[in-house]
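Every protein chain except one is present and positioned as in the full complex.
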Amino acid sequence: MLNVGVIGTGVMGAEHARLLRREVAGARLAAVCDTSMDRAETVAQGARVFADAHELIAEVDAVVVASPDATHADYALASIALGKPVLCEKPLAASAADGLRIVEAEIAGGRRLVTVGFMRRFDPAYVEMKRELLSGRIGRAVILHNIHRNVSAPDWFTGAMTITNSFVHEIDISRFLLAEEMVDVQVSAAPGDDPLMITMRTDAGTVVSSEVNINAGYGYHVHAQIVGRSGTVEMAPPAVVTSNLAGHGRLSYASGWVPRFADAYRRQMQAWVDGIVDGRPVGASAWDGYMTTAIAEVAAGAMRSGERTAIRLPQRPPFYD
Amino acid sequence: MLNVGVIGTGVMGAEHARLLRREVAGARLAAVCDTSMDRAETVAQGARVFADAHELIAEVDAVVVASPDATHADYALASIALGKPVLCEKPLAASAADGLRIVEAEIAGGRRLVTVGFMRRFDPAYVEMKRELLSGRIGRAVILHNIHRNVSAPDWFTGAMTITNSFVHEIDISRFLLAEEMVDVQVSAAPGDDPLMITMRTDAGTVVSSEVNINAGYGYHVHAQIVGRSGTVEMAPPAVVTSNLAGHGRLSYASGWVPRFADAYRRQMQAWVDGIVDGRPVGASAWDGYMTTAIAEVAAGAMRSGERTAIRLPQRPPFYD
Amino acid sequence: MLNVGVIGTGVMGAEHARLLRREVAGARLAAVCDTSMDRAETVAQGARVFADAHELIAEVDAVVVASPDATHADYALASIALGKPVLCEKPLAASAADGLRIVEAEIAGGRRLVTVGFMRRFDPAYVEMKRELLSGRIGRAVILHNIHRNVSAPDWFTGAMTITNSFVHEIDISRFLLAEEMVDVQVSAAPGDDPLMITMRTDAGTVVSSEVNINAGYGYHVHAQIVGRSGTVEMAPPAVVTSNLAGHGRLSYASGWVPRFADAYRRQMQAWVDGIVDGRPVGASAWDGYMTTAIAEVAAGAMRSGERTAIRLPQRPPFYD
Partner (left out) sequence: MLNVGVIGTGVMGAEHARLLRREVAGARLAAVCDTSMDRAETVAQGARVFADAHELIAEVDAVVVASPDATHADYALASIALGKPVLCEKPLAASAADGLRIVEAEIAGGRRLVTVGFMRRFDPAYVEMKRELLSGRIGRAVILHNIHRNVSAPDWFTGAMTITNSFVHEIDISRFLLAEEMVDVQVSAAPGDDPLMITMRTDAGTVVSSEVNINAGYGYHVHAQIVGRSGTVEMAPPAVVTSNLAGHGRLSYASGWVPRFADAYRRQMQAWVDGIVDGRPVGASAWDGYMTTAIAEVAAGAMRSGERTAIRLPQRPPFYD
């Protein structure tokens, strides 16, 4: 039974804690930590409560980081230092430079300990799309269409946050689906820089076309389609029922990513726990987390210039093969 | 150029007149007739206007009957008497007995002149379903599911009118799709005799299961699925666009049969005109019209008794082979 | 940590054991039992292995029964006798009479211990359909359409087994969705008694129309639609992706109930474990298991007679309120 500690008990931390208590085999919620002790107590439901994240890291078998973005790198590095597996909510770090430090620390430690919580990799639809591509039935991928729509952005969402906060999911899932690296990026923005249409090309020549729309209005909607040389595969509408009402046939969209990706979050947590027990790394690695942040930084520049911009990043270290 | 006269200028008559004026090749709207001269003038748009249907029949090359149901048999018989092709809105006659008289008159005349306006036979979805069944791909039909939903029934819709007015479309299209005859019928009614679930069996053992729902509330919705021994074929949702709005993905239903079957009505009229020119009967025959009314009469009895009720009707005369 | 023993390690037993080991929080696979010790060892993966089911029942906190149908009643009664919660695969018993004995034993014991494994009650689509009905948005239910299609039936599937083995799922889920009791049943069979169209009516007048098709050929396909006075709700196609290939857009059907209802089985097991811990009964009760078997026995008679047949069964004991 793996004793897991959760740092941060906001929306995502509370959800991770709930999964550990109620839906995941082989692990238990051993401890939580938050700057708000009240919130921590509510989420703990009997688990130990820490005010200091570093103390929590020292006391548990494995760590989930769901605290504010700016703290991720610090807790990831602390987990590595103590040899504790860590599932870190995205982003791995606030900058590519910080992400690279985590990569270097992990390599120096000689053990794969970091998983970045890009939960889409565990969503059954993305998994099935990748399986279909690998089956060869649709031929070699030539285009990947991504659509990422949020109902509405909070007030503090400004400038390049559409890229650094939302589009990072497309960067990661595109690398996951295609197993190719991005070589350039070009951004076309609608009025007010919202929504964005972002075109990337990979080292194999595949075109990745992404709509990132943080004020779609009608619902939270994520879609993807891989176009191959002989066919395509795409997500089905993510609804378990449809209805007929008031003149319309209809299906309901989720209100946000937690309900939409509920099963992906659960599968990610179960796979992470199983992977620790079995000694296998699962999910997005520290390297993936670094690359995503680094590509997002280039894309933010491309958004300002409007020009096609080359992405020049280091080769993947053999450690992550 | 075929000179066509339209008797009755209500909703259906006006639509038939419009088709003849604006959407059909090889024919022209030569005359209309109605008890309301005002309405007739409006629909005529320059065509001759008659107060007496029999005078109209005498003056045109071919006749469309869209007057009140009770008058259909009279005008069909008059058209036969003058050797004029006639497209008669359903029902062919107000009773099976009257329908049989038309059949006998047509046979006596020695020429196929009557087409009953069961327009669904020209709907591309039904046509494609029949083609798929005939292709053999789905195997022999074992079940036909029909769904017939109207938004709401008018006040004067009472008792067995759900059967005699609405379900007649399912009787005709089931006979058309399967090319089998019905041998028994059983009716299960929800509270207030609405909706009905009607189960028929054919002489080949196929089960025809129909929901007839005259107050479905949400829209006009007709659906059918043929279940074969190795696969199924069914109507796609009848919408050309879908939208995402206010939390939902959605498609719109038609408000009634005229918009839903607009293309079927046009195709029926064009095929009828072409058939007259080419000397080929098309669509539902007088025999089909008689059979539908006769089966509906048995079904109305089965609705009252609640019991499975045998359908015993004459064999099809060779004239209609 | 609840110690659970699984009796029977065939397809379903092995799946239940896997869920307890790998996907469910709060329980562990403590023991398995099978007449084949080899199979039992394979499934046990370190849990204790029993040759005698009664010995297993004595040693665990809770019991899963997945042995051959004829043994269910015996093990359910043994579990009740020892006060152990039991999740019994359907059917609860081989006959209504045996089912009633279990009900009586449970009542005599004074504690709700039996859950029957009608896993559809935990399928997200059925759960959402029930929620939509209860919301009132589609109005009062008037028709429930069920479709139950298996790819092909095994050789030993004969006579009324379509009813006693397959249709029982529709009986249970219809009672679950509508919360109404069935009052009569009528069966129309295609040639070879396959497929069946079965019409039931409830004490509230709702019509339940079910296609049960054990040789559908194309795939395992379960569908349901509730028709209300102002709208409908139905299952969405159960596919996470769609593809375009070789002239067609397509989605894939599951090959059988285990993959189709994988998530329902997991949710059922988690809910059962949680319910034991929390002291709440969940899922189909012994009473539901008895009713389903009793209704199926009436339906089997109705299949032979072809007539509408009344269902006269005892009132639900207050113990099951």
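Each chain gets a letter, A, B and C, in the order it is written, and its residues are counted from 1.
Note that contacts are C-beta pairs under 8 Å (C-beta built on N, C-alpha and C of every residue); 3 or more make two chains touch, one makes a residue touch a chain.
Keep in mind it's a predicted model, so treat the numbers as computed, not measured.
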- Query: For the chain that does not appear here, which of the shown chains does it touch in the whole complex?
  - Reply: A, B, C
- Query: Looking at C:26, C:205, C:219 or C:275, which makes contact with the chain not pictured?
  - Reply: C:219
- The one of B:125, B:197, B:216 or B:254 in touch with the missing chain is B:125
- Hidden partner chain, touching residue among C:22, C:101, C:250 or C:316: C:250
- Message: On chain B, where is the contact patch with the chain that was removed from view?
- Response: 1, 20-26, 124-125, 128-129, 132, 137-138, 230-237, 239-246, 251, 263, 270, 274
- For the chain that got dropped from the picture, name the residues of chain A it touches. 139, 142-143, 145, 186, 188-191, 194-195, 197, 199, 201, 204-207, 209, 211, 213, 215-218, 227-232, 306-308
- Item | Touch residues of chain C, complete complex, unshown partner | 216, 218-219, 221, 237, 239, 244-253, 255
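As a convention for this text, only the chains that are shown with their structure count from here on.
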- If each protein chain is taken as a node and each touching pair as an edge, is the resulting graph a line, ring, star, complete or other? complete
- Between chain B and chain A, distance of the C-alpha-averaged centres to the nearest whole Å: 56
- Message: Quick check: how many Å separate the C-alpha centres of chain A and chain C?
- Response: 37
- Centre-of-Cα separation between chain C and chain B, whole angstrom: 43
- Counting only residues that touch at least 2 other chains, which ones in chain C make the list? 230-232
